[in-house]
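Note that one protein chain is taken out, while the other chains of the complex remain in position.
Going by the order they are written in, the chains are A, B, C, D and E; count residues from 1 in each one.
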Amino acid sequence: MTTDGDRYERGLEALRTLMGRDRGPTPAPEEPPSAADLHRVFIEHCYGDSWARPGLDMKTKSLVTVAILATLGAERELKIHIRGAHNMGVTKDQLVDLLIHIAGYSGVPRAVHAARLAREVWREMDGR
Amino acid sequence: MTTDGDRYERGLEALRTLMGRDRGPTPAPEEPPSAADLHRVFIEHCYGDSWARPGLDMKTKSLVTVAILATLGAERELKIHIRGAHNMGVTKDQLVDLLIHIAGYSGVPRAVHAARLAREVWREMDGR
Amino acid sequence: MTTDGDRYERGLEALRTLMGRDRGPTPAPEEPPSAADLHRVFIEHCYGDSWARPGLDMKTKSLVTVAILATLGAERELKIHIRGAHNMGVTKDQLVDLLIHIAGYSGVPRAVHAARLAREVWREMDGR
Amino acid sequence: MTTDGDRYERGLEALRTLMGRDRGPTPAPEEPPSAADLHRVFIEHCYGDSWARPGLDMKTKSLVTVAILATLGAERELKIHIRGAHNMGVTKDQLVDLLIHIAGYSGVPRAVHAARLAREVWREMDGR
Amino acid sequence: MTTDGDRYERGLEALRTLMGRDRGPTPAPEEPPSAADLHRVFIEHCYGDSWARPGLDMKTKSLVTVAILATLGAERELKIHIRGAHNMGVTKDQLVDLLIHIAGYSGVPRAVHAARLAREVWREMDGR
Partner (left out) sequence: MTTDGDRYERGLEALRTLMGRDRGPTPAPEEPPSAADLHRVFIEHCYGDSWARPGLDMKTKSLVTVAILATLGAERELKIHIRGAHNMGVTKDQLVDLLIHIAGYSGVPRAVHAARLAREVWREMDGR
């Protein structure tokens, strides 16, 4: 039987692989102590429970994640995961293909929005 | 039989209790006169028809409102109602519990987004 | 440190309190063995991580859950949680108040839909 | 100053024009007395406050309503309003044009869903 | 049989009529060559396939588009299409009526958000 600690550590490791950094709980002075539980939940639900599973490779999962976040219209998280997708080896051309898929299934406004964020990520990647 | 005027006044009073201020129609020069009807609708649908009803207390309603706005991904309104929830006596710890609930039911990205706004509200509350 | 087993057991107990029954994993012949992990995730994310926390009482949480599910337009889960809300002591009048709140914030179609499911639950509760 | 009664009556009249029938509150035995308030809210928010206004004609409003309900994925209300749109003089060809618009903006799955409901309405209209 | 070129040109012409400008593909240095396909898809799905069709006039389509974008909570696209609606002859009063309709069907938060963007457009139109 695994412990919650295992799950959390496994999640942080997946996050490190995806984003090249550790985005674990960083308690802020305005947060109550219980906010640590919230940060754990974020890491455990997405990273410990899903990203750390081996059934689908991380490149595929990052494409799926970008598609979900674009469909939800979740701006900030979407930009982070477009970068994550490129970290996992998704090419710009493949991201364009994904955005065309999103346009058909989630509607053009969601894809236009995601395309604008992709250009921001690309500019940062190109060092412009 | 109540009049629309009653409904509107009742709504403004509920709004005053919740937000500590009166956010009724403030006509702007660029608005057509009919915009006054729009502002009335906003106050009447939410405040006159719901917040002013006695069946559920205002603290409970403010938790429900935060959950709905987080699920919709409605940024600005969400921040206003996180503050409103604290005005109604919701503690930071209880808001954290609500965010954990939202993470499970509406997905982690919606809860992450709401948590960021909560930190902004908390910083303002703490006078930082 | 708690173990995943604790979390799961805590979740099942909360589910039992809310629904008067144990809705834990019931493997079906068509499911692969890994589906057990999926059922655990469902219990753990919602029940183990949130419902089992003591910060907000279960009656409040059930009102919040109904509001989220109505906003999402999630039919089947919504009906289950309307029943759960009544199990936690929410009165029919309080549920009506919640539906009026949902009409204002999530729009009338979401509330109409929830009201239809509420009538189904009420008929079953009344033994009609 | 108008009274709530005016608003409600005005709404019922708009509903009668649109649907060719009066869909006002029909209390069911399982409903608590307060459910009458909920039915009033449904009529007042949509019909008394919007459909009864003269700024946009009812044909235009019915096209807008179908588009919103398709975007929300609200099945039952959507079918009722597709019929309403035809009652207001929208032709089948115009509804097809609307569905093509919805496909672009809300995504193909929402339009496919609406097209299936349109075929059901059309079969009923054709007496098949 | 039309060619894809026809469809794209037809779309650009509809866009020109609606927005008073040509918003066709403007390749940015950070974009891969395949991004041109994405821009074509945006123009073709919305403008070539829908706006260029004659069944519904452009004024009606612009009201429908504003309603969809408000329902989706798509901020930037919504502002562009509020301006487009006014270009097509929608008056400020008619836009207010549309926002009241959106409040009823998509909920007050979506309408509040759209009203804020409308005020921005109106200020720009008034040259303030």
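Quick note on the criterion: contacts are C-beta pairs under 8 Å (C-beta built on N, C-alpha and C of every residue); 3 or more make two chains touch, one makes a residue touch a chain.
For clarity, every value in this text was computed on a predicted model and none was experimentally measured.
Undergrad: With the full complex in mind, choose from C:52, C:72, C:85 or C:100 the residue touching the hidden chain.
TA: If we include the chain that is not displayed, C:72 is the one touching it.
Undergrad: Return the single residue from A:10, A:40, A:61 or A:113 that touches the missing chain.
TA: Only one listed residue reaches the unshown chain, and that is A:61.
Undergrad: Can you tell me which of D:19, D:36 or D:96 touches the chain that was removed from the display?
TA: Checking the options D:19, D:36 or D:96, the one contacting the hidden chain is D:96.
Undergrad: Take the complete complex as the reference. Which residues in chain C touch the chain that isn't displayed?
TA: 28-32, 34-35, 37-38, 41-42, 45-46, 68-69, 72-74, 76-77
Undergrad: Since one chain isn't shown, list which residues of chain D touch it in the complete complex.
TA: Interface with the chain not displayed, on the chain D side: 73, 91-93, 96-97, 99-100, 103-104, 107-113, 115-116, 119, 122-123, 125-126, 128.
Undergrad: In terms of residues, what is the contact footprint of the unshown chain on chain B?
TA: Contact residues on chain B toward the absent chain are 104-110.
Definition applied: only the chains that are shown with their structure count from here on.
Undergrad: Of the pairs A-B, B-C or B-E, which one shares over half of its contact pairs with D-E?
TA: The chain pair with the recurring interface is B-C.
Undergrad: Sort out for me whether B-C or A-E is joined by the greater number of C-beta contact pairs.
TA: B-C
Undergrad: Between chain C and chain D, what distance separates the C-alpha centroids? Give it in angstrom.
TA: Computed from C-alpha means, the inter-chain centre distance equals 29 Å.
Undergrad: When the C-alpha atoms of chain C and chain E are each averaged to a single point, how far apart are the two points in Å?
TA: 39
Undergrad: Please list all residues of chain E that touch 2 or more other chains.
TA: If we look for residues of chain E contacting two or more partner chains, we find 45-46, 68-69, 72-73, 91, 93, 96-97, 100, 103-110.
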